[in-house]
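The complex is shown incomplete by one protein chain, all other protein chains being positioned as in the whole.
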Amino acid sequence: MFQFDSLSAFIAMGGHGPYIWLSYLATALVLLWLVATPLLRTNRLMSALKRQQTLQHRESGKYQDISPGPRTEERSP
Amino acid sequence: MASPDAAPPELATATAFRAVLTRDLTLAFRHRGDMANPLIFFVMVATLVPLGVTPESGQLALLAPGMIWVMALLASLLSAETLFLADHRDGSLEQLALSPQPLWLLVLAKIIVHWLVTGLPLTLLSPLLGVMLSLPQAGFGPLVVSLLLGTAALSMIGAIGAALTVAIPRGGLLLSLIVMPLYMPVLIFGASAVQLAVDGISPSGALAILGALLAFSCLISPFATAGALRVSLHG
Partner (left out) sequence: MARTRPLLPEWFHRLGSPKGFYQMTSSWMPWLAVTAAVLLLVGTVWGLGFAPQDAKQGNSFRIIYIHVPAAFLALAGYYVMAAAGAIGLVWKMKLAHMVMKAAAPLGAALTLISLVTGSLWGKPTWGTYWVWDARITSMLVLFFLYLGVIALHYAYTNGEAASKASAVLALVGTANIPIIYKSVDWWYTLHQPATIKLTQAPSMHPDMFYPLLVMIAGFYCFYALVLLLNTRSEILHRERRTRWVLDMAEGGRS
């Protein structure tokens, strides 16, 4: 069962509070950083690639328009 | 492509070994001024301890075994870089790697010469440091023996680091970084041997382990160094 009488007792940890909470906090930060780094890196790569692909499609799209196709404009009589 | 008069392969290998040995010794002798640098460093650093800590003889005696060993380690670290650097710069390292003889054997020859030129003089100079740092009488013998075995092991271990960093610009500091954890067991047993003797206990156990470390490094280092050289040279 819960080992502490109150929330303040839980935080104080019998006087050892700062050391315990600092340890857990520092560890949590490091673990989060370890997970976040590759995720952010992959995101950045994927967005950059997507942008690059969009640009390329737009480029090749331009050239397609030049080839003659059915007239879309109606000339006024 | 051996002609009928060519020497059998085993002889060629032994010849190559001796050739590298002789060449390196000759080169070292020609630049014998360079040999002095680690030694001067060694003696000068010994002066730092009394200046920085205490000139009092009794306290120096307490620190002496470990301090002399630490200084020997640092001096070895400094000279580790010189093992392959000059040969790499003028292209002869590349030639060595291309030769038909096993690279690990030629590397072994280079390491032996390197030790003869750096570690051995250090060992012979150590009693002087013992005097400067008030090392008790009982420590002198074990100091020389432990350094004899230890500097040889340090040369072997340092060679691996030298091979890994030879192609890196300003690789000297990186060399120290990667090699120091590997040096630590040698330091522990070397310094302990001297300390035990000073305390009146037999140092033979520590010296035996030091010998084992040397044997182990002789077994691993030539091959690891050869492999590392190939990575450095050819990527």
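Labels for the chains are A and B, by order of writing; each one numbers its residues from 1.
Here, a residue touches a chain if its C-beta (ideal position, glycine included) is under 8 Å from a C-beta of that chain, and two chains touch if they have at least 3 such contacts.
Keep in mind it's a predicted model, so treat the numbers as computed, not measured.
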Of B:Leu122, B:Leu164 or B:Val194, the one touching the omitted chain in the full complex: B:Leu164
Residues from chain B at the interface with the omitted partner, ascending: 160, 164-165, 168, 171, 174, 177-178, 180-182, 184-185, 188-189, 192, 195-196, 213, 216, 220, 224, 227-228, 231-232, 234-235
Chain A residues that touch the omitted chain in the full complex: 1-4, 10, 13-17, 19-20, 22-24, 26-27, 30-31, 33-35, 37-39, 41-43, 45-46, 49-50, 53
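Quick note on the criterion: only the chains that are shown with their structure count from here on.
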Euclidean distance of C-alpha centroids - chain A vs chain B, Å: 50
